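Following this message is one structure expressed as structure tokens.
Only one protein chain is missing from this complex, and each of the others stays in its spot.
Right after this comes chain A.
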Amino acid sequence: MAAPSKATVVLKAVKKITLRFCPFESNAQSTREFLCMVGSEKVRATNMNCEVISMVKHDKSEPVVDITYVDGERLVMKGANLSSREMLSSFQSRCIAKDPQAKAAAKK
């Protein structure tokens, strides 16, 4: 499996992550994997103020990931037809774009 460029995700520019999915549906798997990747200890340690909230429903709704950034921007990903890798890469690219200084310092 090709891992993303950085193994860990940096959540410095993220305020809140909300995941909504229905576990009895088959299209919620990628959302669940995304939750694992984003909710891991390492990732949460990068920003202790960021909340990761998961809501489990049973109304055959589509799985949705709602990310609120520090500057007020919102990223909404509908995970029904997305793979977890795609979601993670798009999320990471936006995080890097938001927080280039910290990234450059970390890379150097």
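We take it that a residue touches a chain if its C-beta (ideal position, glycine included) is under 8 Å from a C-beta of that chain, and two chains touch if they have at least 3 such contacts; residues count from 1.
We take it that contacts and distances are computed from a predicted model.
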Matching the hidden chain's UniProt record against "Large ribosomal subunit protein uL10m", "CCZ1/INTU/HSP4 first Longin domain-containing protein", "Electron transfer flavoprotein subunit beta" or "Tax1-binding protein 3" returns "Large ribosomal subunit protein uL10m"
Across A:Val9, A:Leu35 or A:Leu88, the one contacting the chain not displayed is A:Leu35
Listed in rising order, the chain A residues that touch the chain left out are 23-26, 29, 32-33, 35-36, 38-41, 43-44, 52, 54, 56-58
